[in-house]
Every structure is written in structure tokens, then in C-alpha cells.
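Every protein chain but one is kept in place in this view of the complex.
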Amino acid sequence: MARLLHVSSSPHLRTSDSIPKIMWTVVIALLPLCVFAVWLFGWYAALLIAICVATAVLTEGLMQKLRKQKLTLYDGSAVVMGILVACNLPPGISWWIPIIGTFVGMAIAKHCYGGLGYNIFNPALIARAFLLAAYPKDMTTWISPVDATTCATPLGILKERGPGELLSAYGGKLSLYKHLFIGNIPGCLGETSALLILAGGVFLLLRGIITWHIPLSYLATLALLTFLSGGDPIIALLAGGVMLGAWFMATDLVTSPFTRRGQVVFGIGCGLLTFLIRRFSGYPEGTSYAILLMNAATPLIDRYFPNRIYGTR
Amino acid sequence: MKQILRYGLILLCFSGLAGVSLHGVNVLTRERIAAAQQRALTEGQRQIFPAAARFGEQKTFPVGNKTAQYFEAFDTNGVCIGYELLHTVQGYQSPITVLTAIDRRGIIAGIKILSQAETPGLGAEVEAVPASRTLWQALAGLVRRVPAQVRPAAPPLPPFQAQFAGKSLTQLRVVKQPTRDAIEAIAGATITSEAVTKAVRDAISNFFLHVAHPPTSEQSP
Partner (left out) sequence: MSVSTVKEVTKGFWEKNPVLVLALGLCPSLAVTTSVRNALGMGVSTIFVLTLSNVIIALIKGIVPSQIRIPCYIIVIATLVTIVDLVLAAYFPDISKAIGLFIKLIVVNCIILGRAEAFAAKNTAWRSLLDGIGMGIGFMIALVLIAAVREVLGANKLFGFTVFPGWRPIAVMVLAPGAFLTLGFLLGAKNLRMRT
């Protein structure tokens, strides 16, 4: 029985894609976000990204040594994870906190589950969730990109003070949309600019690394539900981490379903959960928890939406 | 049928024996438990209202279909200088009982949480006192005895509860930043912080609504 399970799940198609090629393409797609974060929040952002990447690579090496496996530090998966952890951090956080988070994400969420390809949860999101529970105050203290004082994120203002305050804070609807789209707003390092995330996402689409099913079903569900509940769907899409989550984290090959239909179900689930958390919980943003919960549901989705076996109906 | 009767009888015997022994223990410990609770209450009363010399018997007044309890506080001349109010609210996961000391104008002298079972590390931090010594100092202290007069007589009040002292009813709102004229929430435990503040607020407003008339100073509501 155990031997049978060693066969990986379908599809067994051969492609020219190797893990390093996929991972380094993702790194290229993430680079504009990093450059923008450094431009927006200063050199401290570069330091945070460097710390996360270094911790991720070192932890991966350490865990592979401990588990007596081949070192695969050049395949880029640790670099991607490190950059994604950094993208999920508030720009003013103390430098040592990301070390703890990245270590937990890499060591526990990835290697305790068996390493690349076996992890149930997205390691970068586990790092974020762990830090959010461990240092709630640090993880929700935001600095303004304009004058480096502490302030609230657009979603924070929306939650605490309502949509009217948000509009007046950014000087009208059009100005708010423009700020959210360009990204000169307070928020996590890599989540502010919807424009650059979209550019990176389209790049990944064109290179065939991801498909449109998860991001589109995710974003469409969130927009529709927000619209039906009387909210502004454009703000819901552009503000917060949902863009970053939909394009770069929900699409993680390991922790999302195999089949197209499964991926659409996965995206709808993410959108529904994000909407529910934003609307009804105490948190202003719910992207990371939504994706983690759907990660847990992925094996179930794969079971109910399996690949059609070739030659059958 | 016979079997069922036999089993029932055996269970009855066990239950009876258990009941008798529990009654015995209850009789033996009842007075001590009551005394311990009374002592804890008295210590709390003195701690949050140092100006008072003694406290009156527990008094009650009706609030809706419930009754609320309070104590009068007297100075050394036997003049009533304030009140201590008992109030219980639902916290995040447990009922929280708060004792609030106010002077006659309604300014809070201090509060003390008498019982709660909130989440350790989050809600339960409303009762947390920062450690006065590190583990290494304590280990060294095993060798060098700390002189008795250095030790404080009573444990210090937790910082969350200490910030209520001196505040009036209008300042009892919860904020997330450090502040002087509101209550700063415990990080990650807004619901518990709100609940404690609500307990104090309700206790004071109920008291002035039903028992004492609000004083005519501009700080009162």
C-alpha cells in the first residue's frame, strides 16, 4: 500500500519546466514589487527583504542537512518564499521578528511536512499567520509612505471609521482609486501597488507558470460579494493584500488543486472567506487566513474534482 | 429485571457513599473557604482604596430584574468618603467580576478584577504584573537572601487595572494607543479590555442612577 502511494497524482505529462526555471521566473515577477517597496518605504525595506531571503535560504539548508537530503538551495524556492514573507510584513517592523517568522514558516510549515511538494500550507502565509498571532501589535502597526509616521491602512480606516472617512482621507473617489492602483499607500511591503502586482501576474500568465483560474475566480467572487453587500468592489479589490494573495500566493503550485475546475472552486472559496473575514470579523483584512483555510481544503477539492482519466468520459 | 434492580442498587450505594463523604468534606472546609474569599475581598478593597479606613457591610440595590452589590467606604472619622461597586460582565470566554472604588464625585480610586478565566497570554494579561526580577537575579537571590524589608507587602496592581485610577465616567473608552485620558487596550485582547471597561462603566452609571445622585460637578455625566 505504501509503495503504491509513491506514484504522484496525475497528470503525468512531461514538460520542459523544471523547479528552478519556475522559481526564478516567479522571482523576476516579484522584483518590481521589491524595488517599488524600497522606493516607497526606504532602504529599511531592502534590509527586511534581505533578512527574509537569507533566513529562508539558511533554514532550508539547515533543514535539508538535518534531514540528510540533497541541498537544493539553487532551485530558488527558498528565495521566493523569503521574498513573499517580506512582502507580507509591515514596513516598520523590528528586524528580528521576520527571522522568527521565516524560520517557523520554512522549518515547520515546509520541512516538517516533508519539504517542497509535500507541504499542505503555503509556508510564507504560515510565517505571516504565526507572526500575526505572536506579535499582533508589531504586525498591525503601519507607517505612512509620505512622512513615516504611524497611520492606518485604507482597509483599517474602512473597518474602524467607515467608507465616508476613507474617501475624505484620500480626497474623493477617483483620487482614492488612483492611490490604491499605483500603490503609494500604507500597507505591507509588497501589497500596496495593484499595478505592479498585476504586471507580475500577467507576466507569470504569459510564461505559463500560473493559469487564470484561481486569480480570476478569487477576485471575481470577492468583487461580486462586496458589491451585493453594498460595498465598493473596486476598493475591495485594490486595497489590502488580496491582489498579492490572488496572483502570487493562492496560485502556489503545491498547495492549490491540480485541475482547472478544482482551481475555480479553490478561488471561489478564497473569495468567499476573504469577504466573510473582512465583513464580519474583527480583522480589517482576511486574505492570508482565507488562502490558508483553502489550502487545508485542497486535498478534498482534488478528491471531488479529479482529472478525467484519458479515454473515458 | 432483577439484574437491573441489582445494578441500580449498587450504583445507589456508591452515590450515597460519595454524597456522604462529600458532605463531610464540605462541612469541614465550608468556613475556611468563606473566610478565604472574605479575606481576598477585604485585601482587594483596601488595595484599591487606600484612603478608606474601613468598609461597611455589603448592600444591594435592584437593577432591572437583578441586584447589584456595593460597599460604603469610611475614613478614620467614620465619614463616608466613597463606594466600592461589584459588577460582573461577560468577557471573551468567561465572566469577569470587577470591584470598582469611586469617591463621592464618581472619580475612580482604583479597580480590581476579582475573578476571570480569559485566554492566557491575551485576555488574562489584564491581571498580569510585570516580573520585578529576572530568573538570573532570582537564582542569585537563592544565595544572597533578599532582605525582608525590600519585599513589597502586597503585590503591585497590574498596569492595565492601575490606569483606571483617577479617571471619570467619560474617560472610560478603550483605545489602542498609549493615552492619558482613555483606557489603553491590551494588545490582541480588545474584547477583554472592552469588557472590563464596560463593567466599570456600568457599575458606576447604575450606582448613580439607582442609589446616589450624581454630584453637580462638570466632570460627571
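Read from first to last, the chains carry the letters A and B; within each, the first residue is number 1.
Everything that follows uses one rule, which is that a contact is a pair of C-beta atoms (placed from the backbone, for glycine too) under 8 Å apart; a residue touches a chain by one contact, two chains touch by 3 or more.
All values derive from a computational prediction rather than experimental measurement.
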Of the candidates A:Phe130, A:Tyr218 or A:Trp247, the residue in contact with the absent chain is A:Phe130
Considering the complete complex, of A:Val27, A:Leu73, A:Ile108 or A:Ala297, the missing chain is touched by A:Ile108
Note that chain B touches the absent chain at residues 6-7, 10-11, 14-15, 18, 21-22, 25-26, 28-29, 32-33, 36-37, 39-40, 115, 117, 119-122, 131, 133-135, 137-138, 188
Residues of chain A touching the missing chain are 100, 108, 130, 133-136
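As a working rule, only the chains that are shown with their structure count from here on.
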Rounded to the nearest Å, the gap separating the Cα centres of chain A and chain B is 44
Seen from chain A, its contact residues with chain B in the complex are 136-137, 282
Note: in the complex, chain B contacts chain A through residues 187-188, 190-191
